[in-house]
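Let me give you the structure first, and then I'll get to my questions.
One protein chain omitted, others in place.
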Amino acid sequence: MSASAPPRVDVRAYACPMTYVKARIALERLAAGERLEIWLAAGEPVENLPRSAAEDGHRVVAVEPLAGAPGAFRVILEKGAGAAPEWP
Amino acid sequence: MSLSGKTALVIGAGGLGGPALLTLAAAGVGSLVLVEDDAVETSNLNRQPLFKEGDIGQRKAPAAAARLRALFPSVAVDARDLRFDVGNALALVEAADVVVDGSDNFATKFLANDAALRARKPLVHGGILRTTAQLLTVSPAGIGGCLRCLFEAPPPAGSVPSCAEAGVLGATAGFAGALMGAEALRLLAGERGAYEGRLYTYEARSARGRLVLVRKRAGCAACAGTQPLEATAPPACAAPTRDEGAA
Partner (left out) sequence: MNDERLERYARQLLVPGFGEAAQERLGRARVRVVGADAVASAGLVYLVQAGVGRLWIEDPEDVSPGDVTGWLFAPSAVGTPRVEAARAVLAPLSRFVSIEPYPTGGVPSATLVFASSAPQALASAEAARRAGIPHVVVEPDAEGGALVVVPPGAPCYACARSTTGVGRPAQPGIAALSALAAEELVLMISNPGSIPGRRIDLVRGVATARPTSRLAGCACGGAPAASAS
């Protein structure tokens, strides 16, 4: 894990399934153990994304309200080792 | 009676229902009743063969009917733009010779199971998640079990991934949906179904298929035809899991 701030995707303007598509593509570019910060709208996006990410083998580090943005959430994911970007 | 005198009820006209409907129409099944309460979305177009780009935003039921009628003018298509739900399930199922369930959520799959058994109509169940297809035929007269013999009840809401975020390869859905249609044709012809009392799963990447015996569970109320029908009214996005749903 790098010491610098994790890369961030802001998908507050999107609905399912685009929210997780955007996060998945950002995760593809990371190595296992690296983190991604995602800004999400309340409701379905923040309910679904952590669950989908966990299903795909990533670790959900945090789900919390986004400071200074009422109704938005901040999710931190850590890319899982089993979540290979490509099939063998 | 030949196929032209038969009626098939297909729940859902999407990734599974679409190929099932096309397969049934191509075979000359006389009457198709399709039940679908969604509109066509952009993200449907990687896998739902009845819809084209010009259909985006349109109701699926009339769009699917238009496509089927154009290709197969001799097939009567009765398209119902409504949710298959507790209020209409029994009437819809009773009017059909076979039921094909291509719905995308657990609540509807269990309702289809319970209503078909209550009306003593054969049901072809199908599901698709990621790269795995799953089929089971539930026959009221047969020795095999039903969806509730396998799972007892739908999983609690919120415990499973959202259907809108479940990945699915279009051609895998097409494979499963066409198999569902072909299975319904066997049942309409009075043959034994290939998935009767046998859960068939097929994983695309490994090309590995499995047939697992599904026995009647002692005391299964659905098999006895006495399972109370439950409202589906799920949130827009509910409930595929365990190799299930996400059509």
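Which chain is which? They are A and B, in the order written, and residues in each are numbered from 1.
We adopt the following convention: a residue touches a chain if its C-beta (ideal position, glycine included) is under 8 Å from a C-beta of that chain, and two chains touch if they have at least 3 such contacts.
Please read these numbers as outputs of a predicted model, since none were measured by experiment.
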Kindly state which of the options B:A13, B:C146 or B:A166 is in contact with the chain not pictured. B:A166
Given the full complex, what residues of chain A touch the hidden partner chain? 17-18, 20-22, 24-25, 28, 52, 56-57, 83-88
What is the set of chain B residues that contact the non-displayed chain in the whole complex? 19, 22-24, 26-27, 42-43, 45-49, 52-54, 70-73, 130-131, 135, 165-172, 174-175, 178-179, 181-183, 185-186, 194-195, 200, 202, 204-209, 211
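Here, only the chains that are shown with their structure count from here on.
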Could you please state the distance in Å, as a whole number, between where the Cα atoms of chain A are centred and where those of chain B are centred? 33
Please name which positions on chain B make contact with chain A in the complex. 43, 158, 161-162, 164-166, 205, 236-237
In their shared complex, at which residues does chain A touch chain B? 16-17, 20, 44, 47-49, 51-52, 55, 87
